[in-house]
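Okay, here's the structure, questions in a sec.
What follows is chain A.
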Amino acid sequence: MGSDLTRYLRVEKLPHIWCAGCGHGIVTQAIVRAIDELGLDPVKVTIVSGIGCSSRAPGYMNFDTLHTTHGRAIAFATGVKLARPELKVIVITGDGDAAAIGGNHLIHAARRNIDLTVICYNNTVYGMTSGQYSPVTPLGSFASTAPYGMVERPFDLCELVMGAGGTFVARSTTYHARHLTNVIKQAIQHKGFSFVDAFSQCPTYFGRRNNMRDALAMLNWYKENAVSRDDWAKIPPTQRGSKFPIGVFKDEEAPEYCESYRKVIEKAMKEGDAK
Partner candidate 1 sequence: MAESRSRLYQGNEACVEGAIAAGMRFFAGYPITPSTEIAELCSVRLPQVGGTFIQMEDEIASMAAVCGASLAGLKAMTATSGPGFSLKQENIGFAAEAEIPCVIVNVQRVGPSTGMPTSPAQGDLMQARWGRHGDQEIVALSPAYVEEVYSLTVEAFNISEELRTPVILLMDEVVGHLREKVTLPKPGDLVIKDRKKPAPGSRYLPYAPGEGEDGDIPPLGVFGDGFRFHVTGLTHGPEGFPTNSPNVGEPQIKRINSKISSRREKLCKAEELFTEEADVLVVSFGCSARSAKKAVKDLRAMGVKVGLLRLITVWPFPEHLIQRIAARQLKAVVVPEMNLGQLAREVRRCLDGRAPVIGVNRVAGKLIEPADIIRAVQEVR
Partner candidate 2 sequence: MRKEFRLAGAGGQGLISASIILAEAIASRTDLHVAQTQSYGPESRGGSSRGDVIISDSQVDYPEVTKPQYLLVMTQEACSTYAKGLAPGGVLIADSTYVKEIPPVDGTVKSYPISERAREMGREIVANMIGLGILAGFTGVVSPEVLEEAVMERLPKSTWDLNRKALRHGFEVGMQMAGRGEVVTERARAQRPGLGELEK
């Protein structure tokens, strides 16, 4: 512990643009701490993001960083990874970015099992545009475009990615910062498509509209409602209420896309030589 993480940051670009009490700094710290603890060569790490509050994180991170268009980070990252499979490619995205406008890219990257690590800074709201509901905003909660309460059913992003074929899926929260760091480490080490649903508080645009006045109230909410995967399984579905599971939900091995495609290249080149 106690490693100087500032060498992974573009300190001169600080202060960041996030609001006071925002959870995104905690998730960003967890990512660089995971990179540090894994001893990755920073030159061989590329971080790709889309649009939204979360997607500003790479600007502060001292790697090759690519801040793309709304929802498209995973598709850009697919190009980077296929062009240079030796790079560790980490995608930083938000719930609107990944699950609404970029939902198609998320499920297809999971299906291909391409070796990307996607960290979703999930604050259940569009923060950059000041508080509209997203595909994960809980039923009944309020947003600037859900003034009478949310009536759309939310996605569980972990279930979505597992259903689409992602081979490593985990969830944690900014309250569980150490746990979050650990699951990010596992995700980065995983060979294949890995997804971390990182709950991150937005007191400014979500908390204040939903009876959680500040960051502390929201962190307390995470503390009180997060349960381990095993404990979650023991609670009868009717009694789960606002509780949600954290932990690693899936960790499986399956053929990774870049490796599969490398075999295609070998086959094509061999057949080409034979001619």
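Operating definition for what follows: contacts are C-beta pairs under 8 Å (C-beta built on N, C-alpha and C of every residue); 3 or more make two chains touch, one makes a residue touch a chain; residues count from 1.
Inclusion criterion for the candidates: all candidates are chains of the complex that A comes from, given by their letters.
Please read all numbers here as calculations on a predicted model, not as lab measurements.
J.: With chain A shown on its own, which candidate in 1 or 2 touches it within the complex?
T.: Of the listed options 1 or 2, chain A touches just 1.
J.: Please give the residue numbers of chain A that touch candidate 1 in the complex, ascending.
T.: Listed in rising order, the residues are 10, 13, 42-44, 46, 48, 58-59, 62-69, 72, 75-84, 86-87, 104-105, 108, 261, 264-265, 267-269, 271-272.
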